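The other protein chains are all here in position, but one chain of the complex has been omitted.
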Amino acid sequence: MSVSLQQSSASAVLEARRAHNDKLARKADQARAVWFPLTLLALLSLLPLLQLSGNYNYVLHIVLFTASYVAMASSWNILGGFTGYVSLGHAVFFAIGGYFSGMILARFGISTIVTAPVAGLVAAIAGYLIGRITLNVRGPSFIISSIALLMIARILFDNWAFIGGANGVTLPVNSLSAQWAKVPYYYAMLAIAAVTVWVSYRIKHSKFGLGLRAISKDEVKAESAGIDTRFYKVLAFALSAFFVGMTGAVWGEYLTYLRPNIFLIILVSANLVLMCILGGKGTIAGPVIGAILIVALNELFVATMGASELNILGTGLVMALGLIFFPLGLVGTLARRGKLPRVLNWD
Amino acid sequence: MSELLQVTNITAGYGDGPAILDGAHLTVEPGKVHCIIGPNGAGKSTLLKAICGMLTIRKGDVVFKGKRLNGLRPDQILRAGICFVPQERALFPKMTVRENLRMGGFVLDDQRELERRIGEILERFPILKERADQQAGTMSGGQQQTLAMARTLIIKPDIVMLDEPSLGLAPKVVQEMFDIMKMMSAEGVTVLLVEQNALIGLKNSDWGVVLDLGRTLFEGPASTVLSDPRIQELYLGGKKAA
Partner (left out) sequence: MTDIIQILILGLALGGVIALMGSGLALVFGVMRIVNLAHPSLIIAGAYIAYWGAKLTGIDPIVMLPVAAAIMAGIGVLMYRLVFEREARNAKYSEMTVLLTFALAMIVEGVLGGLFTNTQRVTSPGYATDAFFLGDLFIPKGQLYAGLISLVIIGALSLFLKYSRLGYAIRATTQNREAAELLGVNVNLISVLAFAIGIGLAGAAGSLVSFVFSFFPAKHWEWIAMLMSVVVLGGMGSILGTVVAALLLSVIAAFVGTWVGATWSTMTFFLALFVILLIRPQGLFGEKPEMA
């Protein structure tokens, strides 16, 4: 047996590195289509003008409803998508925001649109405090703790007489005519959705966002790289609670009542997860696309089948199929294959 | 040359991931102790996993006693006579020593024969007999590694593959592990081990294999490997490369 060192694969390594660098360069070249969401936003803000020519309340309702989910799903995405901590308890922040602003409206007559940022802040503080506890665990433990959180909140809200217990609270209706009654909430929700998407974009492209993504890849390594993972995670949780809380505030007044079995149900949380998964977790456009898809599907289910049992069945089915066949979501799958249309590349 | 196991030019990796092994080969001769060395990430453990059927081999051949092993399941390869002890936690920590040994003979159908062999092993390793009814997870590292190696003998394999048997053990205990390996090879069980500590590994082996970047760079008698200046420089912590 002769001693001979075989030619090491230095040239192969260099070649691989070069190919990788080229790929990165190509990716960066592909200009993101920021104009698309902006144009969409501009068009949507003109939509209420339709009311001048007739009653398009249903259209406004659908857009408003979608916008609320865009805001919440994008907000959820800050924690679940960037950081990788899947929360099934975000309905809690929806309820906190809704009840905080709703109670102020019921007591003092101040519109929730005015108090929504404060409601968001309250939800964020709650998120911060809860996150300090539950973010100590990860993976399945975290998911379960988030369900437990929802159950605890439900019992508390159901039994808190001051906020009406299980019967909830009826909120005053605004004084606008039926034709224009939806419009203020429409703009409020659209604004919240736009700001949420913009903030999630800014976060993704910040050092903070980089830290969050490092945490989702490998938390131990992120920590040893000097990232204060604990602070990052808790901050992400608080931020992601903030916009959900704001949405809840406006949604309560729009709905004209607050009730635990509307705000504090797992289906609300499930929808956020579903939207992000279907659209593409961790991408900017993903939650938006997911929200639009799910609201459309929902309307289709309700229109064709009506029953709420079938609704939950449909949600479950879409989620299971999406997870099995498109675990990266629409945006993620297309991006991986290099087939993402430029209008959907907002990252 | 009568090889027992011949690995030719194999490519393998995890799932759809990149190929960790890319052109590795290996010749295992009966009754010897073989030691695979190489830096972290060279593919040493991956090579053992590919041989024992835990990874799909994408290219190349694994031939054992003239029979191709490619595509066989781990249990089929085990029955064929190759036993693999993975790194660190190879045991069932909440099972007793005796239960662990019983699991070692899971593929045996004759339960009476199995109990007889367990008795034999316990006689040969007094430390295990003493602790036969103790949970494996509560023993010391050296005792656990002893059990892991003893457990392979239940099925009387041709080849025992060990992934870093010395990991986390005190130097004195490490030597005991190598003594057990030598005893095994003296009885005709061929040993193939992966060792992070190349110097100790090679000193206790008959045959050395140097693996890096997923391919075999060198195969030869352990003493030759130890004395090769290039290998000393690159892999044995000798003079640093300029």
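Which chain is which? They are A and B, in the order written, and residues in each are numbered from 1.
Note that contacts are C-beta pairs under 8 Å (C-beta built on N, C-alpha and C of every residue); 3 or more make two chains touch, one makes a residue touch a chain.
Quick caveat: nothing in here was measured; it's all calculated off a predicted structure.
Asks: I'm checking contacts with the chain that's been left out. Which of A:I144, A:A181 or A:V195 qualifies?
Replies: The missing chain is touched by A:I144.
Asks: Decide which residue listed in B:A19, B:V63 or B:M95 touches the omitted chain of the complex.
Replies: Of all options in B:A19, B:V63 or B:M95, contact with the hidden chain holds for B:M95.
Asks: Out of B:G41, B:P74 or B:G168, which is the one that touches the chain we can't see?
Replies: Final answer for the missing-chain contact: B:P74.
Asks: Suppose we count only contacts with the excluded chain; which residues of subunit A make the list?
Replies: Considering the whole complex, subunit A reaches the absent chain at 84, 86, 88, 133-134, 136-141, 143-145, 147-149, 151-152, 155, 158-159, 216, 218-220, 266, 270, 273, 277, 307-317, 319-320, 323-324, 327.
Asks: Can you list, in ascending order, the subunit B residues touching the missing chain?
Replies: Residue positions of subunit B that touch the missing chain: 15, 52, 54, 73-75, 78-79, 83-86, 89-95, 99, 102-104, 106-107, 151.
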